[in-house]
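Before I ask anything, here is the structure I am working with.
Missing here: one protein chain of the complex. Every other protein chain is in place.
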Amino acid sequence: MTPDPIFQPMLQWLGMPVGASAHAGEVDRIMALVHWLMLVLFVGWSIFFVYVLARFRRGRNPQANYHGVRGRWSTWVEAGVLVAEIVLLAFFSIPFWSTNVDALPAEHESTIVRVVAEQFAWNVHYPGADGVFGRTDIRLVDPENPLGLDRTEPAGRDDLVVNGRLNLPVGKPVIVFLSSKDVIHSFGLPQMRVKQDAVPGIVQPVWFTPTMTGEWNIACSQLCGLGHFRMRGIYAIQTQEDYEAWLKEEASFLEP
Amino acid sequence: MGTLPYTTDVRPDTGLTNPKLGIWLFLASEVMLFGALFSSYVLLRIGALEWPDQSSVVSVPFGAFNTVVLIASSVTMVLAWASLASRLPGARRGDAQAQAAGLGRYRLFMGLTLLAGAIFLVVKAFEYSDKFSHHLYPSTNVFLGLYFTMTGLHALHVIIGMIVNAYLWGPGARMWRSEPERFTNRIEVAGIYWHFVDVVWIFLFPVLYLL
Partner (left out) sequence: MPGLLRYIFSTDHKVIGLQYGFTSLFFLLVGFALVMLIRWQVAYPGQPIPLAGLLGEANAPGGVLLPEFYNQLGAMHGTIMVFLGIVPLAFGAFGNYLIPLQIGAPDMAFPRLNALSYWLYLAGGIVMLVSFGVPGGAANNGWTSYAPLSDIAPGHGQTLWLAGMLLIILSSLLGAMNFITTIVQLRAPGMTWFRLPFFVWAQFVTAFLLLLAFPPLQGAAVLQAMDRLASTSFFIPSGLVVGGQPLDVAGGGNALLWQHLFWFLGHPEVYVLILPALGIVAEVVANNTRKPLWGYRLIVYSLFVLGFLSFVVWAHHMFLTGMGTAISAFFQATTMIISIPSVIILSALILSLYGGSIRFTTPMLFALAFMPMFGIGGLTGLPLGLSATDIPLHDTNYVVAHFHYLVAPGTIFAMFAGIYYWFPKITGRMMNDTLGRIHFAGSLVSMNVIFMPMFVQGLAGVNRRLWDGGALYSHAQETLSLNVPMSYAALVLGVFQIFFVVNLVWSLRAGRVVDANPWEATTLEWSAAPTPPRAHGNFVTPPRVVRDPYEYSVPGAAAGFLPQAATDAESRT
């Protein structure tokens, strides 16, 4: 996000993790705006609050005034809050949702992966060289094959299934097809400003465009049992070259 | 507690007695309860990949018969109340032996209401055991789960209603001598509840048996 006199100070102050995706800037911008609104309201009211307590304490003001505040200026304050909220909604949050959450990029120009959550691990499924995900079947699930991937079919033969690590190329949209094997988990990538519940029975596409290389944590963000606290994964945003090199290396482990 | 106002007489500015307002509020919450279950039914059915042909799983004739039985019981419930209301002291036919006759008629109709309730439950029991004998259990599929849960919850309401009515038919009826208005109100309140139980079934029947 371009350095900017209004938002930067607030964001410094809020101290969120580095925003490393294309839409992170927009999220942070809204975050800063709404916290400005909160700060102004709170400070404003607090000043008034403290003043009134001092000015109208029993000692200073022995005789109360039956009518109290005259005039309707408070109504304007409240109307102001409403307007500010409507602006935040109509011009920021709602458009954000439709452009950055709903509208999926074209699959051919995106990196496609499946992420399947389970107690208490993240299974990452790459389609492999052919770009096609192999068939999965829960009857094939076993410790070696957590997704029940059918390796006998050509589509499945070259697929990569990685436990707890999600590597992605930088600067290119990513579509994650998210699902869960057992209970509800939540796929949280703090630096991507991405969080999406992994709901069993639903395959939910999540997309974002990494803009910075680095290695961070996938945080499970929904109570999913006794191992919730340790349901951490690693995700790495790499340059295209590193990414492809990594894919090759992983593929080399597959028995031909 | 006898000192509490508006237990039998109407509060002028609200036009209500306490028990009547109370029962309506209670029914409001009941509406939310069954409303939630019906909504769950809709959500689950919309989301379902396959859904059994309901009318072939459950027995429509049994259900239809039970519908008739319950509606009839609502009618007898009203008659039970009417046979008291028309003979209250101060009413046109409010003299002593008229009141005795009123109690007789009331016992008759309330008895019929109880009988109808009993028939309803027996039929329901037959339906359930029939399902079980064909190895159809709540766990078989989501529809049967909903069928057993919703009809079971409704049956529970029928049983509670019958317990109340049975009390009002037997020992509770003593009050007709001491406080006829209060007793008549009780019958009315019990009636409102019973009609509600009836109405719930009138929704359950098409949703679970026909659709």
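Before moving on, here are some points about what is shown:
Order as written gives the chain letters A and B; numbering starts at 1 within each chain.
Operating definition for what follows: a contact is a pair of C-beta atoms (placed from the backbone, for glycine too) under 8 Å apart; a residue touches a chain by one contact, two chains touch by 3 or more.
Because the structure is predicted, anything quoted here is derived from the model rather than measured.
When the full complex is taken into account, the listed residue touching the unshown chain is A:Ile94, out of A:Ile6, A:Ile94 or A:Leu254. Not every partner is drawn; the one left out touches chain B at residues 1, 3-6, 11, 14, 16-18, 21-22, 25-26, 28-30, 32-37, 40, 43-44, 47-50, 137-142, 145-146, 148-149, 153. Although one chain is hidden here, its contacts on chain A can still be listed: residues 14-17, 26-27, 30-31, 34-35, 37-38, 41-42, 45-46, 48-49, 52-53, 56-58, 61-69, 74, 77-78, 81-82, 85-86, 88-89, 92-94, 96-98, 100-102, 118-119, 138-139, 141-143, 148, 181-184, 186, 188, 190-191, 193-197, 199-202, 204, 216-217, 219-230, 232.
Throughout what follows, only the chains that are shown with their structure count from here on.
Chain A and chain B have CA centres that are 51 Å apart.
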